[in-house]
Structure formats: structure tokens, C-alpha cells
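With one protein chain held back, the other chains of the complex are shown just where they sit.
Letters A, B and C mark the chains as written, and numbering starts fresh at 1 in each.
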Amino acid sequence: MRSLDEWLEGRARAIARNTSRRTFLARLGGVLAGGAALPLLPVSRSSAGTGSAGPDSARVPAPDETITGPEGDPKSCEYWRHCAIDGSACACCGGSSTTCPPGTEVSPVTWIGTCRNPADGKEYLISYNDCCGKTFCGRCLCNRNEGERPEYHWYRNNDINWCAGATSQVYNCSIAVVIGQATERQPEK
Amino acid sequence: MRSLDEWLEGRARAIARNTSRRTFLARLGGVLAGGAALPLLPVSRSSAGTGSAGPDSARVPAPDETITGPEGDPKSCEYWRHCAIDGSACACCGGSSTTCPPGTEVSPVTWIGTCRNPADGKEYLISYNDCCGKTFCGRCLCNRNEGERPEYHWYRNNDINWCAGATSQVYNCSIAVVIGQATERQPEK
Amino acid sequence: MRTSPSSPPPVVPLFALLVAAFCLAAPLAAEAPREKASVATLPPMGAHSVWVPDRLTLHNVLFDGDSGEVLGMVDSPSLITPKTPLLVRSRNEIYSVDIAHSRGTRGERVDFVSVYDATTLSFKHEIVFPTQSGSSNTSQQYAELIGERFIGVFNQFPNTSVAIIDLVEQRFVEEIVITGCAGVYPIDAHRFASLCGDGTSIAIELDESGSYKQLSRSAPFFDVIEDPVAMSAGRSELRWTFVSFAGQVHTIDYSEATPTVAASWSLTDEADQSDRWRPGGLQYVAVHRKSGRLFVVMHQGGPGSHKDAGPEVWVWDMATQQRVSRFESPNLTAAFLGSFMGVTEDSFLHGVLNWVLPSGGIHTIAVSQDESPVLFVRNGMLGAVGVLDATNGNSLRSLTEAGLSGPTLRVP
Partner (left out) sequence: MRTSPSSPPPVVPLFALLVAAFCLAAPLAAEAPREKASVATLPPMGAHSVWVPDRLTLHNVLFDGDSGEVLGMVDSPSLITPKTPLLVRSRNEIYSVDIAHSRGTRGERVDFVSVYDATTLSFKHEIVFPTQSGSSNTSQQYAELIGERFIGVFNQFPNTSVAIIDLVEQRFVEEIVITGCAGVYPIDAHRFASLCGDGTSIAIELDESGSYKQLSRSAPFFDVIEDPVAMSAGRSELRWTFVSFAGQVHTIDYSEATPTVAASWSLTDEADQSDRWRPGGLQYVAVHRKSGRLFVVMHQGGPGSHKDAGPEVWVWDMATQQRVSRFESPNLTAAFLGSFMGVTEDSFLHGVLNWVLPSGGIHTIAVSQDESPVLFVRNGMLGAVGVLDATNGNSLRSLTEAGLSGPTLRVP
């Protein structure tokens, strides 16, 4: 029976922690990483399209994905790319870490986080695109708030429903796309 | 810790029992009790209005409501009038056993059950009116299926959303109005 | 719209910060094409897929019963219970019979069929229809395909009727009144049956365009007062098998012009009856066509217990009318709570959960129609679906985080 106590306590901790997992994602337009012009408005209409900017043929440093355990599992909140995710992981919703579930739309604007890959020890820039147009997936709710900021600092806020920038503003889940390698961590703590 | 086991078991039993508490109410038009013409269709448009038919001035046998415990509590599923309720008890939703919550509408058609009052030992006809026009209350979910029948025997079916007969077809909760005294129990078991 | 005359906030300095922070490193050894966000498509629909509706989120989730993974979702706006999607393989389309209001739960009501591409799950178009589809808790046989061309939608108000939708012409055809009857039980490309309050079943034939052509009625085969049959039923080709509250099995054959009634038989023997075993639940009857196996959720109860969850699924050979198996319910409470606790199914902890937590039992079942069938089982109040080997009842896995509440399941 002792274990049951522990589960209950674990569950309560999960309740406490997971509440903000229900918060909803907000990220800086992927356009920034491509070096395009700074969007003065929260949504740069010119950034419409899929999140990762730049020509398809571009080759970039590739992370080592041979990781065992939760840090290597895109369905886990502990997946290494999920260091700044906020919402349902699309890998649990019919998508993957880089594909939205069937019938949804990739949000044109994203927030970018910097996550450390435990296999190669390098920091990567991650674009967290929302997948939009079907109602809330609800599975694999994940959240971390390191560096998260209130709505007046919009490109660091993860409460906002960033599907508001998409054709349909209904939030389904979030993906985590590697768009490059970073040399240092973000300034916000 | 033994008690915790019991609660969990009780909870599981509640889960098993309560599922059909989410089923939704269906009752015979209150018009029947008033001796009006038999509605050949599920909804008698002529029965529109509040559920209990007959002139307001009519005096009817009154049940003894001086009952202690859950059988006397309109917020309890065990309330004596709730012997055939199916849905949220309106007394938990801003109404009472005979009043719909503020801003809702009384469904014009109802199903009638026969409940025994434990204080006076008599059987009373109960009209279960749905309250409609606001979304699901969700509190105090109650259900009993004695005498309940599938949809082809519509006036004994409690799965149907009887708000479908109201102006707004959105179900909020259910009330239990005494409309008379019965001499025997319903034939359906 | 008016722009405030204040100077814009200092976004440019922030940009400088960002550039410093997000500075891209020079390419290193390991390189690959830049990742690109994209949208997945569905794999070909496997035999062990299942639609799981959720009343609170108002969508249907498509699970792969073999991997336990979610393949996709279809939104299913509704008043109470979302209707499960309908698949037509020849057109590669999925249909959802939906209800919406112009202002959420207020405003004008609209009833419509949403049409989705079955590979991309993208919305294609909608077919609005003028009747109001039935809305209930259990929703058994409320919206069904009639052949591949038509959908029949069961309406309850202002009369019981069936609305015929032509999926090819993308139009509402007409409303066929079936006073005193309920449900859409598909027979063939132009016929469907209903159950009636006088203890009969009617078969309604449509003409080529989907309009009413003719009706035939079976002899009475059940007594609505004494022992009614449930709406939940099992289909095998041109026959439907109905099960009464007390466990009597009635099979109706619709292959002739007039539905014919086979001799009924009982699910339970005297020993079962003295132990008060009887069928019950929400969608508690299923048939595997090729093997002729009948699956029914069973519990110990009495009059009025017909919606109680059951701890077992019993299996019969319909040809011999003999019971061949009793399957125990997996512990869906443990599966549901375990997934929230992050306990994996093969772990020791999960085993302990299974042992400690009492099972909530089964309300609803659905069986796949392939040669190695699986039986999906759910409790209407738990967001977990059990997958059993339908040949021996072995618990294979659980489909977890499957919403919060729903009375039905559908194998596409």
C-alpha cells in the first residue's frame, strides 16, 4: 500500500506541474532564424507558410537522435527537443516531432527555444509550430516555462494560442523542428 | 490505508454506476397527466409550455416532504422524487426540484415516473422536465433505469435529449415535479 | 482601426539581443537537409483501427489497435454524444454527421454532414440537411451508411424519422417518417431496417435516387413491456441479431421482401440465471461475421440494470447457439489512471495498479472483421480502451488518453 501513497503523491505533483502544460504556446516567428526582416508586428504576414524558413536544399548541422529513454522519445515531455514546448506533443496525436497530424495546418508563426541535445552535447534552435484546425488533441500535455515571459513580451510567451496566426484558430498540438545550431543559451531565464 | 482501498473501490463502483447517469432524459408529455388528447407524435406541439398541465388552481394530493437524509434532499440522487431521473439534478445547478436554473427554459415535453414517498408511503407521478438553453450543468449526475426502454418506445426512453422539443436544444439539467398521485406502479420493469 | 500615436516600443534593441542569443554556428561535421514542418497523412486504414468518440472534446480519435498509437482525429460537434465517423473506401471519404449552433451553444442550429478525405483527413465539403438529427446518450444506430451512396440519419423531433443524405450528389434527399420506430440498421445498398415499439422490425427500401420506395414489416418478435430488445445489435450480412434485456437472442433475416424472424434462444442457462447474469451496458452487442461469433457484455443484475457496466464479455457461436468463451474485462481504471501517472503498461507499477485498483467494467464493445479479430472494450466514463484478442480474450494492450467520456466505438 505504500506504493499507492507514492502514486497518489506523484499524481498530485503531476497535477501541480501539469497545469501550465495546458497553457498554450507562443513563439517567435521562424522567420527570424532565416535572417529575414524583423517582424514589427506579432504576426509577420510574410512569414506565412511552414515554420522553418530558408531554401529546402539548405544543409544544417544535424542533431544526434540516438538517445535511449524519455529524452529520445518524441512522445515524452522529456524529449530533448521539448525543452520549451507547451501543449500536446503531436507525436501522440497522429503526427511526429516534425509533422502535424492529418488534416491540420502548420501555424505560420512560431516561438523558438534553445535545447541541448544530450547525445552530441550541442545546443539547437527549435521551432515550436502549432498544428491548427482540429480541436484540442489533449494527449501528452507538456510544458516548461524556462525563459517564458508575459504577453507584453509576446515572442517569449507560451500562453498565447499561436494558431491565431493560422487560417483556422483552433489549436490541436505542437511540433518541435530543429532549424539550426545555437552557440549560446537564450538570455531569458 | 484500508479505508483508501474502500474509497477506490467505491469510486470504481460509482464509475460503473454513474455512466448511465450521463444518459439523457426522456419522458412522456406531461399532457397525459392532464387527460389531454394522446400525442401521436413524440412531441405534441400543443403541449408547449411548462410541464405540468392543468389549471394552476387545481389542488392535488401533496406528498410529505419531511424526510431526513438523502431521500429528502433534492440535491441527492437518492431524493425520493428522483426514482426515474436521468441527468443533472437542477437543485445543484441554480434551480430546485421544481425550478429550472436562471436563464434556462422548461422543456415542454417530459417523461413521467412513479415514485414512492417514504414519509407517507404513497406513490406519486413525477414529471421530469429538462431545463434547456444553457450548456451541460454537469453537477449531481443521477440516473436510474427501472422501466427504461429503448428509443422505439420513446416515452419510456431516458437517453433522448428531450430538450429537442424546446426552443433551444441544449441540455442543462432536470427537475422533478409532482403532478399527482398514482394508484399502482408502472408496468415496465 | 486607429494606431496609437505613441512611439513604438523598443523592439529593435530586443532584436539585437535575440540575434546575439540565437546566433547560428558555422556548419559542423554532421549535416543534413534542413528539417521542414509538414503535415502527416493517414496510412491505409488497417483492420484493427477504431474510432473513439469523446463527449467533452467533441471529436473522434482514430487509434491503431495494433500499435496503440493515435492515427488522427475528426472533429464531431454535437449536442451530447458525437456520432462516430463513417468510411467509404471506394471514394476514400470519411463522413461525420454533426450539429452546431451559430454562437456555440446558442443561436441558430445547423445539421450537416462533414466530408473529409480519408487519406489527408482534410475537410472537403459539407452537406447541410433540414432535419434535426437525434441526440442522445447511447446513440446506437443514429447515423449509418446505407450502401456506399447514402447515409440515413435518425431524427427524433418533431417525429421519429430517417433523413436520407445522398453522398454522391451531395444533397439531402428526403425525410422518411417512421413513427413508433427507431434506428438505422443498414441492410444493403438501398435498404435499411428499424426497430418498432410494437415488437416488429420494418425494412424500408429506397429507390435509385434514395427516395422512399416501399416498406415491409416483420412479425412481432419481442414484447416491449416484458422483455424489450436493445438498440445495440450485431450485423451479419443481411441479418441483424438483437439481444433482449433478459438475454433472449432474436435474429431477423432481411434477405427476402419481408423480414423473417428466426426462433429465439437464450444467452443464459438456468445456472447463469440463478446467478442473475444478464446482458447490459451501452453498446454491448457485437458480431464477428466470418466466424459467426456473438459478443455480449454480461453482468449480474436484474430489471433496470440494463445500462450497468459488466465485468465480462461472453462469446457464443451463433450457428450452434453455444457459449464458447467468457472474457474478463481488463482493468480499464488502471489503464486510465496509469497513463496519467506516466506508468508504462509493461512496468511492475502497472501490474500493481491492476491489482490494487478495482476495474470499472465494460459498457461498450466493437469487434474487427478480419481473420485475426480484436475486440475493443471501453467503460463509458473512462478515457481508456482495452484491446483483446477476440479469439481468446487475452488482453493485448490499452489505448490510453482516449478522451474522457463516450458510449460508443466504431471499427471503420
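What we mean here is this: a contact is a pair of C-beta atoms (placed from the backbone, for glycine too) under 8 Å apart; a residue touches a chain by one contact, two chains touch by 3 or more.
Bear in mind the structure is a predicted one, so any value in this text is a computation, not a measurement.
> Let's see if you follow the contact definition: name the visible chains touching the chain that is missing.
A, B, C
> Which residue from C:Gly46, C:Pro77, C:Gly147 or C:Gly292 sits in contact with the chain not drawn here?
C:Pro77
> Which is it among C:Ile225, C:Ala262 or C:Leu396 that touches the chain not included here?
C:Ile225
> Of B:Ile85, B:Cys163 or B:Ile179, which one is in contact with the hidden chain?
Looking across B:Ile85, B:Cys163 or B:Ile179, the contact with the absent chain belongs to B:Ile179.
> What residue numbers in subunit C mark contact with the hidden partner chain?
1-6, 8-11, 14, 17, 56-58, 75, 77, 98, 100-107, 110, 112, 114, 123, 126, 161, 174-181, 196-198, 202, 204, 211-212, 215, 217, 225, 404
> List every residue of subunit B that touches the chain not included in the displayed model.
So the residues of subunit B touching the missing chain come out as 1, 3-4, 7, 10-11, 14, 28, 32-33, 38, 40, 50-52, 54-62, 64, 92-96, 98-106, 112, 114, 120, 122, 125, 127, 129, 131, 134-140, 155, 172, 175, 177-187.
> Which subunit A residues would touch the chain omitted from the figure, given the whole complex?
5, 8-9, 12-13, 15-20, 22-24, 26, 40-43, 45, 133-135, 143-154, 157, 159-161, 163-165, 168-171, 187-189
Quick note on the criterion: only the chains that are shown with their structure count from here on.
> Averaged over CA atoms, how far is the centre of subunit A from the centre of subunit B? Could you give it in whole Å?
48
> CA centre of subunit B versus CA centre of subunit C: separation in Å?
Measuring from centre to centre gives 28 Å for this pair.
> How big is the gap, in whole Å, between where the Cα atoms of subunit A centre and where those of subunit C centre?
Computed from C-alpha means, the inter-chain centre distance equals 32 Å.
> So which bits of subunit C are touching at least two other chains?
If we look for residues of subunit C contacting two or more partner chains, we find 356.
> What residues in subunit B touch two or more of the other chains?
Counting only residues that touch two or more other chains, subunit B contributes 5.
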